[in-house]
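For this depiction, one protein chain was excluded, whereas all remaining protein chains were kept in their positions.
Up next, chain A:
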Amino acid sequence: MSSRSLWRSLQTQTRRRLAVPETPYRCFSCTRQAQAQPPKPTADEERFTHFGFQNVPESQKESMVKTVFSSVASSYDVMNDMMSLGIHRLWKDHFVRSLNPGSALPSRDHDTAGRGWNILDIAGGTGDIAFRMLDHATNINHDAATRVTIADINPDMLAEGKKRSIQTPYYNTNRLAFLEGNAQSMPSIPSNSVDLYTVVFGIRNFTDKQAALNEAFRVLKPGGVFACMEFSKVDNALFNAVYKQWSFSAIPLIGQLVAGDRESYQYLVESIEQFPSQEEFRGMIQKAGFLIPGRGFENLTGGIAAIHKGIKPLN
């Protein structure tokens, strides 16, 4: 008797599970599921791209990313500190130190390049990296000619960076400039004009990463360097389990408590999960035409983040 009832309950359960409507994505929170509108039926030729675990038309991703970062702009630093336990500052310091921006040696007579580097910091709205690079060039290499252009697609992040730049010695000098633009196409920046192109924790939000890499290749001088720091894949399985637990359970919760915005941080961890692995991304950099120095990437904290570099070859 009891076995039959058990069998029936199993049957009904399976049937019930089948009856559950298919969700367009899997995620831990269902808040967004309720809020998000189902993607509108679009023409066949419309291409889709990732937005976290969600598939959205390419044309929409840009505005969706914009919304996310507009909402996190003000609490950006507090949140970064809480999510990474402050480690992101070490990563950024290491990134800048390994690039060693600024020419320590005076320019010689027959050197074609002038003193100082022209650095383009993409998706660097809040100026985290830009100020570090300018500090390094000035204090370590005694180079007061190196200049940084901060480019960001999001005016709110740029406004945050401008606000912070007031407290730096570079405010209102020709060493620091702000530019609002899309990294996939930057017609205002001439070809072969940039020494160093950096993009730190930004490229995973781009709609078309390959297009951005191609654009980086265009604006860089021959011999110029593309350097990118981005969340990546953890190589240790045990550590990975801990890390995944942290990022999928704790980070959206911290986002909700501190910034009052669970959605944006849910997107953050999902977009990290969607970003290609170290090897795949290295392949994309090579595909854009860059030379890869050595292994091509450097893992930080067991692969949570990775620094990728590429050098534009001479003709």
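Quick note on the criterion: a contact is a pair of C-beta atoms (placed from the backbone, for glycine too) under 8 Å apart; a residue touches a chain by one contact, two chains touch by 3 or more; residues count from 1.
FYI, contacts and distances are computed from a predicted model.
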Protein name (UniProt record) of the chain left out of view, among "Ubiquinone biosynthesis protein COQ9", "Centromere protein I", "Dolichol-phosphate mannosyltransferase subunit 1" or "GH23146": "Ubiquinone biosynthesis protein COQ9"
Touch with the omitted chain, as defined above, among A:Val65, A:Met79 or A:Leu99: A:Leu99
Contact with the hidden chain (one of A:Gly161, A:Gly224 or A:Pro252): A:Gly224
Contacts of chain A with the absent chain, listed as residue ranges: 99-101, 103-105, 108, 111-113, 117, 195-196, 217, 221, 223-225, 227, 279-280, 283, 286-287, 289-296, 298, 309, 311-315
